[in-house]
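In this view, the complex is presented without one of its protein chains, the others remaining in place.
Coming up: chain A.
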Amino acid sequence: MGKKKSEVYSVEVNGIKDIETTNEGDGKEKYRGLKDHLGHKKDHQKELKKELDLDDHKLNAKELEDKYGTNIIRGLTSTKAAEILARDGPNALSPPKETSEIIKFLKQMVGGFSILLWAGAVLCWIAFGIQFAKDKSASMDNVYLGFVLALVVIFTGIFAYYQEAKSTNIIASFSKMIPRQALVIRDGEKKEIPAGQLVVGDIVEIKGGDQIPADIRILASHGCKVDNSSLTGESEAQSRSCDFTHENPLETKNIGFYSTTCLEGTATGMVINTGDRTIIGRIASLASGVGNEKTPIAIEIEHFVHIVAGVAVSIGVIFFIIAVSMKYPVLESIIFLIGIIVANVPEGLLAAVTVSLSLTAKRMAKKNCLVKNLEAVETLGSTSIICSDKTGTLTQNRMTVAHLWFDNQIYQADTSEDQEAQIFDQSSATWASLSKIVTLCNRAEFRPGQETVPIMKKIVVGDASETALLKFSEVIMGDIMETRKRNRKVAEIPFNSTNKFQLSIHETDDPNDKRFLLVMKGAPERILEKCSTIMINGQEQPLNESSAEAFQTAYMELGGLGERVLGFCHLYLPEDEFPDTYPFDVETMNFPTSDLCFVGLLSLIDPPRSTVPDAVTKCRSAGIKVIMVTGDHPITAKAIAKSVGIISANSETVEDIAKRLNVPVEQVNKRDAKAAVVNGMELKEMSQEQLDEVLINHTEIVFARTSPQQKLIIVEGCQRQDAVVAVTGDGVNDSPALKKADIGIAMGIAGSDAAKNAADMVLLDDNFASIVTGVEEGRLIFDNLKKTIAFTLTKNIAELCPFLIFIIAGIPLPIGTITILFIDLGTDIIPSIALAYEKAESDIMNRKPRHKKKDRLVNQQLALYSYLHIGILQSLGAFLAYFTVYTEQGFRPTRLIFLRSEWEDGNINDLEDSYGQEWTRYQRKYLEWIGYTSFFVAIMVQQIADLIIRKTRRNSIFQQGLFRNKVIWIGIASQIIIALILSYGFGSITAMNFTTLRVQYWFVAIPYAIVIWLYDEFRKLLIRRYPGSWWDKNMYY
């Protein structure tokens, strides 16, 4: 039993060759990739080279003892262990290097617009310094403004940092591991110690169910099987023994790897590597070495910040020059410059974007997509290629009976997650026999105490295939354990690699039938060899040519589906030869093992999740290419790809075409094939250009037998096509690719910690379908951010124009810097966030993913429409309010022109207005504040209209529904309430520059608000009416 070989269960029709070759050659290649790739990264190469130094698998026990100064029987001494522990450090993966919190914080302080605002603040202080040097009684206004600007930067920085930290914390708490224990022999005694305390040379014992605590050299093994899937991606269990079977340390059977699981059996091993020096540790560090790509949204925001900062600085500088040439003192010109910068920078926007992203992140978390990095929220939306791992993501990651063959017919079994609907014909007597064999010839058992657990969720002791068979029969026939009890087992030959079959002999549950029943299962061709008859419709018939052929056809067909096929046969031992008391001896095999009766075939597969095909279709209609990248065999991979629709039903690979046309593969035009299945071996031979060609020419691609490095190469290949690449994966072997991808998606349940660490997003339910939700949310947030930005940018013009006209026409300042900050950080904040709640205008899952370089977040149309259309309209409305206030107080517009220098002169306290009245400086100042307030209110009123028009970019507001997004109304209410509080609540606090306002001034800008709305409806109408027209091209943002 200990020598059970895993290959037995694998596809043996035409898969066998593949396995052999890959096992021989691929093993080395797979890991050589580690070196070839990323060759320029010195550290990694060095580390990876060490991997090849590993020769412990070649040494015998004595040599090992010498090398590690240990004793196989007594283990290390505690003192020695402590020594080594001190030298090597604990046996744990060092966590990925985190940017220190202070650096993160400082980054927030200088990122985005912060630099501009800091510059503004410093200019303020410099201006004050100069003023103060000239005149000791200089007004402190500039100092305050400087502080306010600095505070704005610091607060938005803290806010962004807090948001970021909050979303990081979710994942931190999530990925916390429970410390594991290891059974170690030290000082000749068995001890349980935390796995972290293990050192090189320790002798450890492992048993089924344990995670291997470090890289170990197996010294003794009893039927030990390990699951290396987290390392290689293969779900096949592999046996472990103390024999040196392969040059390559990764292929040899006598080494167990850190963090892989021991499925069954027991083993004793010597620790040869701990912590980061383990194979897993090295791959993990390879992942941390792969540079993190900037997320698309980060690039977009940077692009946008550059645009706005560029506009701010250039307008600032232009007007600085104009001001200086208009003979304004330099100092005043600097103050103008500050005003222009403040007016141009949407201070609150980045905070609003962060909030919008985190709102979406929250929404996605509810739908089982946990986002580690806020910006990754949008990345999924722009994803154009998904490289999906097969096992666990597309499939259920458990063997399941997929097909049955008996009575010369193939039946399909239900492979859905709950398997409730097994609809194949169960009336045949052959099925009765087959089911009996399946039930009896099976060593797997349910772990006791799970009566209430649904069958599919019960924990089973046994290997994957037997588990599948056990659950399959339990679903169909009910209490299997009871059936087994009634058919007492009298003898058993467990599976082994020489026999390639498993046999057991049972009493029957029919009290009248005293015969014994011999049941056998195994590799189909071996089973068939042992049979002379075949059961058809419950009748034994001689096995002739035609039935043998039928068997072959069925076997080939099922094998061709990438399924693992098992044959079943039985024999009722004649009562006279084998009486009740007959002593069965499994050693001498004193019972017949030939001339049996062949009953049927069962084929097993790790079936796709039921939600996946639908999700793949959705991805496809959303213009996303789904590529399967797996470590599994090409045939299995292709079969799964077909069944989930990654390779659609009617598309062919080059090989398929060749087969159909009956010509050699080389003669087929590669472009004719829509689909491609690329083997890791082929991939290794490919040049970059060839890989690009594959990626461009084929829409449906499956990469099989790939190594971690090849995954990385594939991801890079996709990225060379300007694609935004999402990678899903769960194993440690996936982590470099996860890191390299634009968005790495790790599996929350099956995923290893290394994968989760490397990923940007974790699928809590391991379900590929959740990705589709993510894509949808991502696209929506991109659209909505566009709206948010358009909304926010608009009023910048209304904030900027006053300054420009103030400088050029010399009118009293229409709106103060502090007031502008109250718009940017006060009234506009909640509405801009509210746009994140806006529903999609059309089916966003039916359009192509945006082009990374062409479909910008902030494009020319958006900027022009916001700045030069709505922005100008807003400015006009606000100026109307401003002029109304001044005129009604006595300063007609004509009087205001070029009044500035007198207006601001503190020594002129009898400035005449249009009516001949005389004003003191403070009276004028107060009037100026009324002007500020009215200008502010006018902008606020028009921003309400702006908010409403920004709900849609193409549809009419009425199509979208005014009340579907309730948060918008909260936003509008907040605008009005904040403005009311500022005007009436703080009216007497002069530092805020707000005054109480006559009621009618709140309504001055309303006509303009209506014009804004009408104009935008008109714009949208023309866009809808004349798609592709000049108007559409220039006005649709």
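Everything that follows uses one rule, which is that a residue touches a chain if its C-beta (ideal position, glycine included) is under 8 Å from a C-beta of that chain, and two chains touch if they have at least 3 such contacts; residues count from 1.
The rule we apply is simple: contacts and distances are computed from a predicted model.
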Item to check | UniProt protein name of the chain not shown, from "Two-component response regulator", "Sodium/potassium-transporting ATPase subunit beta", "Small ribosomal subunit protein uS10 domain-containing protein" or "GDP-mannose pyrophosphorylase A" | outcome: "Sodium/potassium-transporting ATPase subunit beta"
Checklist outcome for this item: Contacting the left-out chain: of A:164, A:347 or A:913, that is A:913
Item to check | Among A:872, A:957 or A:970, the residue in touch with the chain that has been omitted | outcome: A:872
Item to check | Residue touching the undisplayed chain, where the options are A:105, A:926 or A:1013 | outcome: A:926
Checklist entry - Pick from A:156, A:547, A:630 or A:884: which residue touches the chain that isn't shown? => result A:884
Item to check | Hidden partner interface residues of chain A, rising order | outcome: 35, 39-40, 42, 45, 49, 52-53, 868-869, 872-873, 876, 879-880, 883-884, 887-890, 892-893, 907, 909-910, 912-923, 926-927, 930, 990, 998, 1007, 1011, 1030, 1034
